[in-house]
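Apart from one protein chain that is not included, each protein chain of the complex appears where it belongs.
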């Protein structure tokens, strides 16, 4: 259970190749290292989080990882679903739609 | 295989309740009726499409469905990943990140 | 007055340079040619539209323009604010927030 579900997409710009999955894998490694609960989808990775400071830490670490791979510019697209009235889970959100 | 993967989120506004999954289920029904390939995630639904006109048709039908449920305002958030150099699949995109 | 305000961002991927404004200018030219009302912001371009088919036409034409410039992959990020209860304008939305 978490206070928010964050859907995150990172796109390196100007890399010279249309093949970008190595960068997305590097970003996913950061999530694994931090031990946050996540689930990969095609356009975004859903992440269960309890506060915005952890999101900021994730963004900072992914940037550092991609910069070490030679990336000079990147776009993040983020959707945050924050409920104050009840806790959320990634699987719970999906189950409610699919039932 | 498809020319683009579209990640789609629909949010009804001003409904008076924080429980929105019935609206998202109605939107997913439209995808099933149209026979497009899709996969539900927590923040977005990924859809394989070959042209923008089909996306426009999806948006129009979801709006009509939600309006019939009493919705007076809605937000769509859409990310389109369009490759001209090779075809895409939802599962292929996920597999490349997870391997 | 329009039925929806669409906030649109287009990002060419794999271009080999972090300088992307020539592509965004080309996309803006498409809006001018189509005669739709728009306003440029830093992250997105706001556009007043009355139907999803016109949005599909815009996306198709921008893709063609960028492909002619050598782009092999692109991301669109789109937010649609659609009100069924009253018509919208870009300036009206901004004025309500700034007053």
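A, B and C are the chain letters, set down in written order, and residue numbers restart from 1 in every chain.
The rule is short, and it goes like this: contacts are C-beta pairs under 8 Å (C-beta built on N, C-alpha and C of every residue); 3 or more make two chains touch, one makes a residue touch a chain.
Please read these numbers as outputs of a predicted model, since none were measured by experiment.
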> Of B:29, B:50, B:75 or B:91, which sits in contact with the chain we cannot see?
Replying inline: B:75
> In terms of residues, what is the contact footprint of the unshown chain on chain B?
Replying inline: 11, 13-20, 72-73, 75, 77
> Residue-wise, where is chain A in contact with the chain that is not depicted?
Replying inline: 51-53, 55-57, 59-60, 63, 67, 71-85
> Can you name the residues of chain C that touch the chain not displayed here?
Replying inline: 5-7, 9, 18, 21, 24-25, 28, 39-46, 77, 79, 81, 83, 85, 90, 93-94, 96-99
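In this section, only the chains that are shown with their structure count from here on.
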>> For chain B versus chain C, what separation do you get between their C-alpha means, in angstrom?
In response: 19
> Roughly how many whole angstrom separate the Cα centroids of chain A and chain C?
Replying inline: 25
> By residue number and range, which residues of chain B touch two or more other chains?
Replying inline: 77, 79, 81, 83, 85
